[in-house]
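One structure is given below, represented as C-alpha cells, and several questions about it will come after.
Only one protein chain is missing from this complex, and each of the others stays in its spot.
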Amino acid sequence: MTVTPVLLLLLFPFIGVIINGFFGSRLGKITGVIGTLAIAASWLIAIFAIFLPVVGGAQLDQDLYEWIRSGTLSVSIGFHIDALAAVMILVVTTVSLFIHIYSIGYMRDDPGFFRFFTYLNLFVFAMLILVTANNYLMMFVGWEGVGLCSYLLIGFWYERKSAIDAGKKAFIVNRIGDFGFLLGLFTIFAAFGTFRFEEIFADAAMQSSGVLVAITLLLFVGAIGKSAQIPLYVWLPDAMEGPTPVSSLIHAATMVTAGVYMIARSAPLFDLAHVGLVVAWVGILTAFFAATMALVNNDLKRVLAYSTVSQLGYMFAGVGVGAYAAGIFHLMTHAFFKGLMFLTAGSVMHGMDDELDMRKMGGLRSKMPITFWTFLVGAIAIAGIPPFSGFWSKDEILYSAFQQQHLIWAIGLVTAGLTAFYMFRLIFMTFFGEPRYEESVHPHESPPVMTIPLILLAIPAALIGLVGIGGHNGWFARLLASHGDRGVEVATESVSALALMIPSVLVALFGIVLAYAIYGAHKLPILKLMAPPTGLKKLLVNRYYVDEIYDASIIQPIQFISKYVLWKVVDVGIIDGMVNLIGWLVRGIGSLLRLFQTGRVQAYALSVIIGITVILGYYLLLR
Amino acid sequence: MPEIRWELLTPILIMTGTALLALVVDLVVRSKKTVAGVACLGTLAMSASSYLLLSGLVEPQNVFGEMMLVSRYSLFFNMIFGASTLLVILISIRTMERAHQHQGEYYMLILLATVGMMLMASANELIMVFLGLELMSLCLYVLAGFFPRDLASNEAGMKYLLLGAFASGLFLYGIALIYGNVGSTNITEIAPQLPRIGESPFFLVGVVLLIVGFGFKVALVPFHQWAPDVYEGAPTPVAAFISAGPKAAGFAAFFRIFADALNGISGEWLMLVAILAALTMTVGNVIALVQSNIKRMLAYSSIAHAGYVLVALTAANGDGVSSAMFYLFVYCIMNIGAFGTVILAETKDSETVQIRSYAGIGFRRPLLGLLMTLFMLSLAGFPPTAGFIAKLNVFKSALQAHPQLAWLIVLAVLNAVVSAYYYLRLVVFMYMREPSEPLRFLPYNSWSLVAVLLSMIGVLLIGILPSFLMEQTSVQLFM
Partner (left out) sequence: MTTEDMVKTSARSKTEDMLNEYIPILILTITAALFAAINLVLSHLLGPRKSSRSKLSVYESGMKPRGDARHRFSIKFYLIAMVFIIFDIEVVFLYPWALIFRQYVAAGPFILIEMLVFIGILVLGYIYVWKKGGLTWD
C-alpha cells in the first residue's frame, strides 16, 4: 500500500475548505455541492483504495516529511494505516457523506451556508488527520483541529447567546481534557524520546509500570474530555445548540468517539499499564448515569445527547475490559444508528418549526412516515433487538465485560434496559398518540435531499452489525485481531455467549414494553406532562445537579478569587503597577536615547568614533 | 592559466548580465515595466541556478584563483538576496511609476547592488569583500537619494554617503592592518596564522575595525545612527531594500570572517560581540517604543533584529551560522512584507507613515489589516509564524554553544517581549481605535499586492513547515 491514497483522502476535504473558505461568499449555494463532492471523492478513495486493500492485508506506516526537528525532537508528518484506522476512515467518510448531502437541504436557507460547509469540510480533514496519524503529536494536531471545528460549529449561530455559551463551555471543558492529553504527550516524549506509535509500542515493555500508568491515565483524561465521560460530560448536552447535522456528525458519530479510538490505538500501553478497569468503570458508570438522565428529559436532541454519552460509556467499558474490537465495533454501529437518529431528529425539527420539546409533539407518524420508519430502525438498533446492528456490538461488549467482572456486566445490562425504555419513550411521545402541538404548526415530511440520506443511512444502521456475527471469532473481530485484541485470549467460555444474549434481549424487550405501558398505551394529557417533577424524577430532571455542583464548587470560587483577589489586588495593584512602572521607565529611557538621534551627520560620526575608542581602549589597555 | 569553473559562477554571471540587460532595455523600450520584468526574470533565474547548485554541491569550491569560494553558505545567501530583490522590485513598480524619472536606472542599481551582495557572500578575499561592499554601497547611496526633488530623500542619500564612506575607510584600514600581520588578504589564510599573530595588538585593532565596518553596514549600536534617518528619508521600497538584502550581505561576510576565519581567537571577540548584540537589541527596541512614524519604527526594529542575528554569532559554530542564515531569510521576507504593506496603505495624497493614521484600518481595509497583523506577529516572534521558529533557533544555538552567555539569551527574550509592545500597538491601532481622519485609500496596486502575498505565504509556510528551509541552511564550518 502506498501513501498516495491517504494523501488524496486528505486532499479533497482540504480543497473543499480552500474553495469554500476563500470563494464561498461569491459561490452561493453551490458551495454545498462542492463540499459534498469533496467528501464523496474521499469516500470512494476510503472504500476502494484504503479499506478494501486493508481487508486484503495491506498495511502502511510511512513518514512523509520531517515537520519539526529541534535537538533530539523530531516529528514527522506520517501516516499509519491498519485495520483500526481503515475502519475509522470508512466510518468517518461514510457518515460525513450522508450528513453533507442532508445538510444541503437542512441548511438551505441559512445565511451562513458556505461557512457551514467550510467548517464541515475542515472538520472531516482534521478528523482524518487524527485517525491516519502515525505519531501522537500529529494525532494531537487533528485532535485540536476537530475540537476547534466543534467549537466553531456549536457556536455557529453566534447571534444566540445560548449557542455562544455552549461553545465556550465545550471549549473550556475540553481544555481540561486536552491539558491531560498534553501532559501525557510530554510524559511519552520524556520516557520514549519519540512520538511515533510503532517505536513507542515496541519500547513499551521496557518502561517501568509507574511511567506507563501515568501516561495512560493522562491520555485517558484527554479521552474523558473529548468523549464526554464522567466527570467531563457536561459539555455535550449543551453542544446540541449547534445545527443538527453538526450534532449528528461531530457530537454523535465521529469526534466524540476520538477518545475511544485513541485508547484503542494506544492498546499496547493500556495493556501493559493495567489501567483497563479504571477505564471500564468510568465508562460503565457514565453509561448508567447518562441513561438515567435520558429517562426524563423532554428535549428531543438532549435525550439523544445523553444517549450518546451513555453509548460512549459502553465503548469505554469495552476497550477498558480489553475488548478493543468490540469497543470499535460498537463505535462503528453507533456512528451509523446515532448519526441516523440525529438526522431524523433534525427532520422532525424541520417539519415542526424547530420545536424540540417532545411534550408538544405526538402523532407525527402519519405526517412524516419516512422520518418515523428510519427513526424506528435506529431505535431498535440502539435498544439491542436482534438482528439490528446495536444488538451485536452491545452484546459483544457485555459478553467481554462478563469475562472480566460480573458487576460491570450487570450495570451494563440494566443500562441496556434503560436505553430501550428512553428510546421508545421518545418514539411514543413523538410519533404516536394525539397531536399536542399548537394549531399554527403544520408538520410535514422533509424534502428528498434530506430523506434519501435517512433511508440510505438506515440500511447500514440496521445491518452493519452482521459483520460482527460470531463474536470474538467473527469477521470484524478477526479483521481487528491484528491489533492485539485481548478479548480473544480471555475467552475461556465460563458462560456461553448465547446464554448471555438471552437476558440482554429480554431486558431490552422489557424496556420497550414498559415504555409502551407508560407512554404509548393511553392518551397523554399535556397538563400532566407539564407538571413539575417530584422525588427521584426531580433529581433526574435536574441531571443530579451536576451543573449546579460544578457551578458552586468550581465556577463561583474561581470567579470570586479572580475578581477579588487576582484581579483587584494582584492584577490591578501589583502586576499592572509593575508593568506600568516598567513601561514608564522604558519609555522614559527611549525618549532620552532619542535625544542622541540629532539628525546631524557630525554627531553620528562622533558616536562611531566614540564607539571605536571605547572598544579599542578595552582591547589595548584593559585586557 | 588557472581553469575557471564557470558553472559555479552562473548566479553571479546571470545577475551581472541582467543588470546590463536592464540598462540596454531601458534605452530601447518606452514602458518601464518591461525593465522591471527583465529584472524579475533575471532574479528568478539567479535564484533558480543558486538552488540547483546548492542541491548538487557538497564541498566548497574555489573559483577565480582563490578569490571566491562557492559553497552551500554563499549559495543560500544568493537565495536570500534573490528573494529580497524580487520582492523589492515588485513593491517598487508602483512607486517608480509615480516618480517618472530614471526608472530604468533604478532597477539597474538594485540589480548591481545585488551583485555586490553576492560577491560579499562568496568572497574568499578581504579585497573581494571590500569590492562587493563598495559596489553594493555605491548603488545604495544613489538609491537612498533617488528622488532628487524630495528633500528628505536627498538628506538620506547624503548622510548615507558621508557616513558610509567613513565606515568604508575604517573597514579598509582594518583590512590593511590584517594584511600587515597575515601577509595575505585571503580569508582562508588567516586561520592557520592565528597562533602566531592572534595576540598582536595591530591584528586586534584590525579585527576591531572590521567589526566597526560591518557594524556600520548592518547597523549595530553604536554605529547605527544613520539607519533611522536613511530609512525615513529614502523612498519606501528602497528602505525595504536597504533593511533586507544589504544587511544579510553584511552578516554573510561578517559570519564568514568571524565564525570561520577568526574562530580560533573567538575568546578575543566573543564578549565584544555579545555586548554589541545586547546593546543593539536593547537600544533598537527601546527607541522603537516611542516612534510615531512607521518607517522609523521599522528602522529601529531592524536594528533590534540585527542584534538578534548577532546573538547567533556568539555561538561561533555550525549551528549558530545555520540559525543566522535561517533568521536572515525569514527576516528579509517579513520585513519587506511589512514595508510592502506600508506601500499598499498609501492614500491619494501621500504614503501612510504615521502610526496613528492606521487607526481603524483593520475594518476599512480588512486584507491590509490582516497582512500587517501577520507581519507584526512574525516580527515579534509569535507562533505559528516564521519569526518564531527563527528566533527559537538562534536562541537555542547560542545557548547550547555557550551556556555562560545565558544572560544574553535572557536579555534577548526580554527584548522580544518589549518589542511585542510596539508591534502589537500597531495592531491595536488598526483594530481598536476609531479613525481620526477619513483617509482616501488608493486601490491596491496589484504588483505590490503580489509581493506582499508572496511574503505572507513565505512567513506562514516557513512558520508551519520549517524543516525544508532548515535543511537548506545546514552548513559545516569552514565553508
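Lettered A and B in written order, each chain numbered from 1.
The rule we apply is simple: a residue touches a chain if its C-beta (ideal position, glycine included) is under 8 Å from a C-beta of that chain, and two chains touch if they have at least 3 such contacts.
Just so it is clear, the model here is predicted, and its values are computed rather than measured.
Student: Relative to the complete complex, which of the depicted chains are touched by the chain excluded from display?
Tutor: Touched by the chain not displayed, across the whole complex: B.
Student: Considering the whole complex, which of B:Gly65, B:Pro148, B:Gly169 or B:Pro201 touches the chain not shown?
Tutor: B:Pro201
Student: Touching the absent chain in the whole complex: find that residue among B:Leu20, B:Leu151, B:Val413 or B:Val428.
Tutor: B:Leu20
Student: Pick out the residues on subunit B that sit against the missing chain.
Tutor: 1, 20, 23-24, 27, 199-202
Just so it is clear, only the chains that are shown with their structure count from here on.
Student: Flag every residue of subunit B that touches subunit A in the complex, lowest number first.
Tutor: Where subunit B meets subunit A, its residues are 158-159, 162-163, 166-167, 170, 201, 204-205, 208-209, 211-212, 215-216, 222-223, 225-226, 228-229, 268, 272, 283, 286-290, 392, 396, 418, 421, 465-467, 470.
Student: Over in the complex, which subunit A residues touch subunit B? Could you list them?
Tutor: 65-71, 583, 586-587, 589-591, 593-594, 596-597, 599, 601, 603-605, 607-608, 610-612, 615-616, 618-620
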